[in-house]
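Here's a slice of the assembly, chains where they normally sit.
Chain IDs A, B, C and D follow the sequence of writing; residue 1 opens each chain.
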């Protein structure tokens, strides 16, 4: 067995046998610093700040304003634990926040709601990146936890600053909706890229000059679809739970919006399943194409062999050195033989024609 | 990677990061004008008009008569927004109306019902066209929103004008039923065309002279079926929701009619699934046909080679120039050899006969 | 595209855009006359008659006796409409009665129950025939509607006449049970014929001398199974609805009997699904058989070529006309070469033997 | 179509059009006599007897003791009908008892419970035999109906005689449990035999020297698994119904035991489904094996042809009789040509080596 690079699954091992609630960061050890940004807003005013230590957030806790605290850098275990203590989060919630191999999930607690989901995007090398984003929704705050710096929340920041749309006038449940909606909207561009990849593959599969490694590309695409599927599908159930509106933090007015997210997720899921079926079907088609080509190769071989092998035999026959072969003495023997050969060729030609091989 | 034409999926991107409720038209930018036609009727009278501006519709709002307002041209965002304001529609409903990539859906609001579905037809080039039609059912009105001008509602218009059947005597819920029924009835002709295409394909697949691009045609047909499936299947759930009759706008008397639509949809769905299975099965059959043909090609090659290769060897043997080959001196050597060759051919002939290759 | 015979699906079109409840006969336009037979019975007496016009049936309506009215000939739209008026049937029920492309269905109305199902049988050419039979169950009557004359109800007629079993002593719900039971019993003989066809096909597939069109036969059989499946499967749900006994016309005593039909339908369905799996599996096996045969063909070709091509080369070598080829001068050169050739043949023979090709 | 032996499905026909409740024996007409054995026991005493006529059983009916009446020989319709009269059984129950093509089922009546299931075993020729066993559970009796003499109940008889375990101290519901448990326990040995057959098949499929009829064997095994599946799967639902304990004859104490049977059935079912998947997967593997072998055959053919066909051409070239071929005059022409040929062979050897064909 050859040496293997650390794969993502190996991270599972870090947890085995640990006390439940132990915080273990399972993501990539990037060099990013710990970074906490904070938006505190009412309909009238907004205050944007970068928190140097998490204790400063406590100032916003008692107020009526809505606070969005966005935490970047999950490897800073101690800071995360500190936030947990400030906001009184369950140890298992903290464990889930830093465990980036976590399946999307929702956990309902008495005075807060924990949602964990996956943000998907393509990096510069067209590889799919799956990053975990966790949400803690409290009475007047939303805390988001992200692994790395870039995210899809810039439009939300803009809307907050510009007081664009309803966002500033509504509660924390609408803020979480807006953030999740941004993540789900981004799934559509993933879907689109996958669709384009399948189309390219299809064009290539049916092209005359198939590349040799197309098999491996198909396999990779299949795996990519499986990955996306796994990241997105559980979210449907989660949003469906939120949308049922049984948690007191979710106001009736916002439920329509969550249902809208749900509809989008159904649409994304349907697309993924259609892509999955299309790629299986593509492989089937490709198999048939290969067989068709082999058929053609075989036909060429058979036609040429069938024509020349008998002729060669005839030529060989009169190349024999028997002392007494009467035909060899005929003055026109050679030409008669050429004529016979010509008739054979014509006959075979019509035979193949009738068989539709030509 | 080659340049790509704008595909439908790219429209998803227009929405990413927008304020929810932002109206973005995702369909084709056709040159069609904005066009609003209006039918206002009671059992006794009917008034048909083309509205120049939407505010005129307000006249029909307070009356007891049923009003059908049919809006063509979804790209006129402002006008749509105006209608929304007039009829007090939720921003998300307006967003769904103009978003033509929308999955068929139903949304129940307190005093109106929103239904969005797909109208299917084949254009002149036998390509399937999927056009979104949205319905807003109010107490005494139905508003329909269509992307382009042609539709399947002409028979309804006729029935309204001629006071044909029950339609003029019943409420707006029956009008919506009649309109949806017209859309669903049209699915049957889609189903029929698909059935004919499969039959043609089948005939071609088993014909002697298979076209080379049949593979690609099958792939296209599969995709077409997937598309139709995706457009039609969600409608079942929607009609089933209407048919349960929990919304106050749906009268008990009309429910039987909606159940009839539901039955039709089940029938259409079953047909689509059968077509899907048939086309997979066709591919399997085709694969077997190809293999059978290759078998036949191989048999021809094998039979000819098996007969002539040994004979050629024998001829070659007596074409050698050794000084001492006794057989060459026999006076009848040549004829004896011909006899031996004949016996070999006969032997092989019976061998292949026994193997059922001939 | 070649000209096409009218297929069954085209009948769908007749309905598009019609007023709901419009009666349109979608079956074959046979020359059969309209024919109504009537059985009116109590435990003590039975009266059998052929009704010339449907109004005569009204006599039996008020009585306590059970009346079975059997209507043949669905193309006589006016007569059907007349019956509908007499018995106060909903327009959609009448539409379903004459629409023979209808999926099996049940509709519960306040004072009658409408059940539509499919009667299956093989005609003389071993083609499956699917005929629609509709039942209207009222308080003291059952009306059956059939497309063509022959049916599977003769045993019921006999039992009525001979007062055989419980049938004469029970209500109309038992009569409908007896009629449906006769239809379902007949499904078993369809199942049996399908089973035999699969067995024949299997024998043929594995026989040495496979027919060329076996592929097409398999495809036809698959389609036949799909057809039967579609005709029978919805019936399970219908009988299950009846068997739940919520309709006042179905007495508790009869429910056991309907449950018995349900059990039979489950058994039939299971058989159909097993046949479906068997026929897919058969195709897989057939594919393997073909490949095995090709393997054998290839082996024969390879063995003969591998033996004779090298020998022919050797013969060709000593057939060259170089002035100086020392071996040609040896007195026993020819025999030595024959010996070498023999050794090569022996060697290849053992090589193929070891490879298990011989 | 060739003549066909009577298959099992043909028995369906016997029922078509009969009065419901008509007793028709659908099994094999064996020569076995009608045979009734009877165990009557309390915790303290047991009485074992062979009943000559069923009326004798009436003596045990009023007592507090539990009575097990085991009836062998379903073809004795009259006797069965007699038992039915004695114990007041519903006609449909009697019909199900003698109809051996019956699907496993449960029917709950007011004062008795009817369960019908399948006993499976392999006969001497390793063919699977499916025999129907029906149970009627009454307040203080269990009646079992078997088609043929041998059964899996000997251990129960022994436990009854020896007062082994709890059986003698408990009610009739425990007796039925013990009997069904014996049947289900026996399924495990069926499962084991199927497992072994699959393993043998697998070994044979991957062996070098595949038998020709292995295809047919696989098909037969698949069918056997389907048969077993159909016989066992419905039982899960039946036991689940019993285990819910809603029938007054099933005491709470016994429910744990029925749940145990249910667990066993789930285990058996899982195994069957795994076998089913394994055998499909085996076929896939086999297909690949065949293709691999063909690949190898082709390689041998291609290597030998590619080497010798060009050489033969060269030899043929210098076997021509042109008057002026300069090379023929060279003294070492022959040896130079041999050298060239050797170089060609070496070249091709390395070419094939690089392609990994050698």
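Everything that follows uses one rule, which is that contacts are C-beta pairs under 8 Å (C-beta built on N, C-alpha and C of every residue); 3 or more make two chains touch, one makes a residue touch a chain.
Since the structure is predicted, the reported quantities are computational estimates derived from the model, not experimental observations.
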item: Total copies in the full complex, given that 4 are placed here; value: 5
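We take it that only the chains that are shown with their structure count from here on.
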item: For chain D, the least number of touch steps when starting out from chain A; value: 3
item: Interface residue identity across copies chain A, chain B - same or different by half; value: different
item: CA centroid of chain A to CA centroid of chain C, Å; value: 42
item: Chain D: positions in contact with at least two other chains; value: 319
item: Chain-level touch network, classified as line, ring, star, complete or other; value: line
item: Each pair of chains that touches, named by its two labels; value: A-B, B-C, C-D
item: Of all residues in chain C, those that touch chain D in their complex; value: 152, 154-155, 159, 164-167, 178, 181-182, 185-186, 188-189, 191-192, 195-196, 199-200, 202-203, 206, 256-257, 259-260, 263, 266-267, 270, 274, 277-278, 281-282, 284-285, 287-289, 291-292, 294-295, 298-299, 301-302, 305-306, 309-310, 312-313, 316-317, 319-325, 356-357
item: Interface residues, chain D side, partner chain C - complex; value: 1-2, 4, 7, 9-10, 12-13, 15-21, 90, 92, 101-103, 105, 107, 208-209, 212, 215-216, 218-219, 222-223, 226, 230, 283, 286-287, 290-291, 293-294, 297-298, 300-301, 304-305, 308-309, 311-312, 315-316, 318-321, 325, 327-334, 337
